[in-house]
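Have a look at this one.
Every protein chain except one is present and positioned as in the full complex.
For subunit A:
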Amino acid sequence: MKVIVDLALCQDHGQCAIAAPEVFQINDEGHLEYDATPDEAMREYVEEAADVCPVQAILVEG
């Protein structure tokens, strides 16, 4: 599974980090960091994160 976040869209809402904290984190500067190739076991949470991103910046591929 591949995760792509369109960082031009991302506004650091942090909703993804609530849904899938193992994959998405907000760093101390308040910006998003994420694992672009998470384990397949994370799929449900990653899809949830993509659903709840207010600006729909998260794309899940494969």
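Everything below uses one rule, namely that a residue touches a chain if its C-beta (ideal position, glycine included) is under 8 Å from a C-beta of that chain, and two chains touch if they have at least 3 such contacts; residues count from 1.
Just so it is clear, contacts and distances are computed from a predicted model.
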| item | value |
| --- | --- |
| Undepicted complex member, UniProt protein name, chosen from "histidine kinase", "CRISPR-associated exonuclease Cas4", "Polar amino acid ABC transporter inner membrane subunit" or "NADPH-dependent 2,4-dienoyl-CoA reductase/sulfur reductase-like enzyme" | "NADPH-dependent 2,4-dienoyl-CoA reductase/sulfur reductase-like enzyme" |
| Contact footprint on subunit A, counting only the chain that is left out | 12-15, 17-18, 21, 26-28, 30, 51-52, 54-56, 59 |
